[in-house]
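Missing here: one protein chain of the complex. Every other protein chain is in place.
First chain written, first letter: the chains are A, B and C, and each begins at residue 1.
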Amino acid sequence: MDHPVSISIVRYIVVLPLIGAAINFLAGAWLQKTFGKRIISVLGCGVVALAFLLAVREFFAMLALAPDSRFMLDSLWPWIHYGGLDIDIAFWLDPLSMVMTLVVTGVGGLIHIYSTGYMHEDESYWRFFGWLNLFTFAMLVLVLGDNLWLMFVGWEGVGLCSFALIGFWYKVYPNTTAGNKAFIVNRIGDLAFVIALYSLFAALGAVGHPTLVTREVAKYAPMLAGMPGYLGMTMVTFVTLMMFAGATGKSAQIPLYVWLPDAMAGPTPVSALIHAATMVTAGVYMVARMNFMFVMAPATMTVVAVVGGLTALFAATIGIAQNDIKKVLAYSTVSQLGYMFAGLGVGAFTAGVFHLMTHAFFKACLFLGAGSVIHSMGGEQDMRKMGGLRHHMPITFATFLAATLAISGVPPFAGFMSKDEIIWQAFAHGHTVVWGMLMVGAGITVFYMFRQVYMTFFGDFRGTHEQEHHLHESPPSIAYVLVVLGLLSVFGGLVKIPDFIATFKPFETFLEPVFSSPLTRQVVESGIHSRGTEAALGFVTFTMVVLGWLVADLMYRQKTIDPERFSAAFGGVPYNWVLNKYFVDEFYDFTVVRPYLAMTRALAWFDLHVIDGVVNLVATVTVLVAWLSGLFDSYVVDGLVNAASLVTLDVGGRLRKLQTGSINGYLYGILAAVMVILLVRAMLRV
Amino acid sequence: MSGAVGLDHYLVLSLIIFTLGMFTVLTRRNAIGILMGVELILNSANINYLAFAYYGGARYDGQIFAIFVIMLAAAEAVIGLAVVLAIYQNFRTIDVGATENLSG
Amino acid sequence: MSHALTLITFIPVAAMVIILSLPPALKDGAKWISAVAAGLQLLIALWIFHHFDTTTTAAQFVDKFAWMPTYHISYFMGVDGISVSMVLLTALICFISVFASFGINRAEKAYYALLMMLDAGMMGVFVSLDFFLFYIFWEVMLLPMYFLIGVWGGPRREYAAIKFFLYTLLGSVLILLAMLGLYFYGAQNTFDMTVLAANASHYTIGFQRVVWIALFIGFAIKIPAFPFHTWLPDAHVEAPTAISVILAGVLLKMGTYGILRVNFAILPAATHELAWLFLGVIGTINIVYGAMCAMAQTDYKKLIAYSSISHMGYVMLGIASFTAAGIDGAVLQMFNHGTITAMLFILVGVIYDRAHHREIAGFGGLAQQMPIYAGMTGFAFFAGMGLPGLSAFISEVLVLIGAWQTYPLMTVFAAATAILTAGYLLWTYQRIYLGPFNEKYKGFADLSFREGFTLVPLAIIVLILGVYPHAILGLLDTSLAHLNQVVLSTPASAIALLH
Partner (left out) sequence: MDLGNYASLAHFGPELVLGGGILLLVILDLLMADKRRLGDIALLIAVVALLLIAMEPVTPGAWLFHRMLVFDSFAIFFRALIALAAIVAIWMSIGSEEVLGCDQGEYYAILLASTFAMFLMAESANLLMAYLALEFVSLTSYILTGFLRHNRRSLEAALKYLIYGGVASGTMIYGMSWIFGITGSLDFTVINHALTTPGALPVLAVFISLVLILAGMGYKVASVPFHMWAPDVYQGAPIPITTFLAIGSKAAGFALLTRFFFPALSSLTAAGNWQALKGVDWPELLLFICMITMTLGNLAALQQSNMKRLLAYSSIAQAGYALMGFVVLSNDGIRAMLFYLFAYYVMDAGAFLVVMIVANSTGREDIDAYRGLAWRGGIVPAVALTIFLFSLTGIPLTIGFIGKFYLFAAVIRGRFYLLAIVGVLNSVVSLYYYMRPIKTMFLDTPNGDEGAVTVDFWNYGLMGVLACATIVLGLYWAPVLAFATRSMHFFTGPV
């Protein structure tokens, strides 16, 4: 680990998509006009595909290395070497980032190809691919950055792209609002994240090793043990908590998940790529990346586990009642991310990352399937208007079903391998409550997924006639991608099989070096190791799955149970809450957004009328004083005169007309002044 | 010789005259009247000069000063009257206060 | 070029004279003459930038001769790490703003002459190391500003112009008094800033406090720091585009520059004592308060003005942190704020020239009509939000890293403002450029070549400094580290004992 092999090829993996983006943004419009959309497609997909190939090449290069020296550094140029910071523009390739890179470029590439079909009608085709490429670039920077600031560059960069792509159809106002919501909510998380970085940097500085280069941090983090932090926590706890808070923003966990469902406003490929397969998993990746610090803070680990579990369950319940085909998937994504965090939280880092990967496969497949459905439904997203589509679009149906089985955790599909592992580890590490939540969540997941399948593909068509007439299987560019992803959802999990079935886990061994810090090892090893229990619990989980499927089947295929009965239960209150996502959005709106806006208006008023008011007041007062002194000169003194002349009854002086204006007044002025002077002097003397 | 007239008597006298002059100046609204007041003031000063000169035993500075003062007072009066007359000649009225062109 | 600084300062003056002596027939020549002058200036600035020795803290390119020996006033020009970046910025912004002024079509000769005078004044402030000279330039720059706002400005221009003039004059007279105080009660009677700084320890702490605060008010009005900021929105709203660009791009920097050059270098003890309150707290207030006020604005330009107030807060917070990171970041932030805010004001001007109003609510969906413009605005907005990879990110991160080590709580507020900033900028962007297109603006031309020419260089700089900040930071670091050391190494108590 201390002597990383320096190689100069990682940079190309990163740069290729950037080149694609640059060309698209600078010349895309012109290219598209002159050479047609094909060239854009070739360019957009080409760069990513190429990046994928390079990644694969690196992958094998890495396998060729000895397990504990599988670290590759590619340093470009010094970035910030001031104020104690010494960080470069450099990329760091290790097994973990390797996996991520493969997923990003692989799944990402597939989605690029899919988009060529899906977005074909759009006039600003070039813009779409520009952003898609830029996203890939940002995501790779996030994954490969060798220091936390570079990671943060990617972290915000993907946020930017997500913002732009959610609002891709910006002519529809709500879309742009969704984009803003996503970006701002993410910024809240980012705030926590940067605070984590600041305090981490300060703390490391305090122990004499100011650095934010990840591997350096890993080396010196143990020195922070026991250092007091802020808010009464230890430094490590504070930092890790803040990092996790950042993760909840990016990875849509409670309490910051609210942006993700709205993000479905974007084109479906975007939802698939950014809001399911890659970006939202950035938080998971980050926690895994920083595992050596999280394990130092048991409290944080518990928080991660519990929040993960809660989110998994909570989001799943919301998923039950959604009728928008994409919204269901959105909440399921939130829920699945919850599983990953739960995994990390209990100490099963590998499992978490593993689920990240498999989820990328099947959730991408699901979204793209949904996209294909929407495509042939002419933009319709409401499942209540669908039905019986399996006859019209068999490929979509097959792949969608495969992915559904995968997410449901039906052996031997990919989802089973990862999810079951997580649930078991939760139990094994003694987090029984979390385990419970995950169990129930698993059941519900199966229910809403099959509900979706049945509503969409079974029964008979409930849409309009021209829609029915229009129904068709999607073009090859879409279909092939679905097939590939479908296959991945089926077999993608075979790289790590639960112990109670067989001892085959190359994935885990591959990631071993990343989670090799002694403390991490200890945490991972801890917990019970009993194949018996594992098998038993695996069976329990499976029964949950079957149960969930059964209910869905009865309700939405055989229609022997009427869903209304449930929705009407307890006066429909629980259903109503679920349907309205527990009114969380409304809650935030009333507690945060509106008060803030009111406050800004108040401040602006204050600025205009009080602060500036004071300024103007000073001016006014000065002028007023001047005016008064003028009055004094011309009238008051004169008035004195008249008074005096009345006293002296100088009638003659009044009759005789030789008046002298205000001269007397002036003289009075002098006299008064002399008096004042004498007075002042008297005061000065005593 | 307690009854004898001394410096103090002159000073008090001049002070009284000065005050009277000041009072006149301040209360008259009549240019001529004010000029008279000024004369009083000047003369009070003259008394001082003479008194100081006489009792101070200095050279004739005081007396000379007094003579100059008298002379200049005359000159001033002349110019004052000239101005007043000019006003009268040009405008057939000598009401300055009524149309107060210059004020504030 | 042995007199580079004199040249760079007085080339505009020469241009001014030429312009004024132009026959009316050739009045279109005015713009080109000023363009050439600004161009030359920029070249010299680049030459200085290239030949600047980053290893020393001493003044470089020195130009010095006695001016009024009896009062130890000398003509003393020189740049060090603190000022060299500002010289570059000034030359750049002036060059840009000359081209941004080409739309002016009334009394061009007067306009460009005044513009050149303003240019010279600003440049002079940054290059003069004699306090008297500094003050002369500091005030000279007010006059053209008054006329440029007052004659070529918007409807309430008279109010804005006189307000700006009075407010800033109030500040500068305080500086004058402080300057005289430093002159008479120092180790020796001199206006030479380097000497004054060398004998800093000579002033009693009480004296330092008073002078420090007087100077601070003087400079704070320029920054502008809360609560002295209210002249800025008015001035910006009324000023013509190019003048807003200069105002935001360069003028505001003078305040913070002055604080570094005078308060820090010459009154370290008082700085050490008072900075946390006057720079730290007020800076934080600037950041948060400016952002919140911006959120509520309905006038596009006023919104940008408030955002610029907010961003200047980072500079204050950074220099108050007394850490290498913070102070480096602060000066870098000065530079970045210059480029980014200049872009923003040019962009506002673009739409104002076409629509003749700036009511945010009145726009909508402009992205469809003017895609390039919308794209450029998006770029500038995200730069303003401190998006990583763009220049402002580096400076804000450095500032906050530094500030966190000194004032964690303030830093949390400052960092949290990133959210508010995103809030108002995105909301504005959405309301003006996105959503359904407002047919009223059909037929608006997209960015003209001239407008593009003013924007693109800035954009490129923003981009480059985002990934290679060393270009500027390299200039600053040595001098600033030294300055910071000076302040930290003079604890107020020691001074107090000294006298």
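Assume contacts are C-beta pairs under 8 Å (C-beta built on N, C-alpha and C of every residue); 3 or more make two chains touch, one makes a residue touch a chain.
This structure is a prediction, so every number in the text was calculated from the model and none was measured.
Engineer: Using the contact definition given at the top, list the shown chains touched by the missing chain.
Structural biologist: Within the full complex, the chain left out of view touches A, B, C.
Engineer: Which one touches the absent chain: C:Gly150, C:Gly290 or C:Gly435?
Structural biologist: Per the contact definition at the top, the residue touching the missing chain is C:Gly150.
Engineer: Consider the whole complex, including the chain that is not shown, and state which of C:Val36, C:Val62 or C:Ile136 touches that chain.
Structural biologist: Among C:Val36, C:Val62 or C:Ile136, only C:Ile136 touches the chain that is not shown.
Engineer: Extract the touching residues of chain B with respect to the undisplayed chain.
Structural biologist: Within chain B, the residues that touch the unshown chain are 11, 14, 18, 21, 25, 31, 34-35, 37-38, 41-42, 44-45, 48-49, 51-53, 56-58, 61-62, 64-65, 68-69, 72, 75-76, 79-80, 83-84, 86-87, 90-91, 96, 99, 101-104.
Engineer: Across the whole complex, list the residues on chain A that are touched by the chain not included here.
Structural biologist: 619, 622-623, 625-627, 629-630, 633, 660-661, 663, 665-667, 669-670, 672-674, 677-678, 680-681, 684-685
Engineer: For chain C, which residues lie in contact with the unshown chain of the complex?
Structural biologist: 68, 70-71, 107, 135-136, 139-140, 142-143, 146-147, 150-151, 157-158, 161-162, 165-166, 169-170, 173-174, 176-177, 180-181, 183-184
Keep in mind that, in the parts below, only the chains that are shown with their structure count from here on.
Engineer: Indicate the whole-number Å distance between the mean C-alpha point of chain A and the mean C-alpha point of chain C.
Structural biologist: Averaging C-alpha atoms per chain gives centres 35 Å apart.
Engineer: Need the CA-centroid distance for the pair chain B / chain C, whole Å please.
Structural biologist: The computed centroid separation for chain B versus chain C comes out at 66 Å.
Engineer: Help me check something: in the complex, which residues belonging to chain A touch chain C?
Structural biologist: Its residues touching chain C are 25, 29, 77-85, 89, 149, 152-153, 155-157, 160, 163, 167, 170-173, 176-177, 179-180, 183-184, 187-188, 190-191, 194-195, 198-199, 201-202, 205, 230, 597, 599-601, 603-604, 607, 611-612, 614-615, 619.
Engineer: Which stretch or stretches of chain C touch chain A in the complex?
Structural biologist: 163, 166-167, 227, 229-231, 289, 292-293, 295-297, 323-326, 328-329, 365, 367-368, 371, 375, 382, 387-389, 393-394, 397-398, 400-402, 404-405, 408, 411-412, 415-416, 418-419, 422-423, 426-427, 430, 433-437, 467-470, 473, 477
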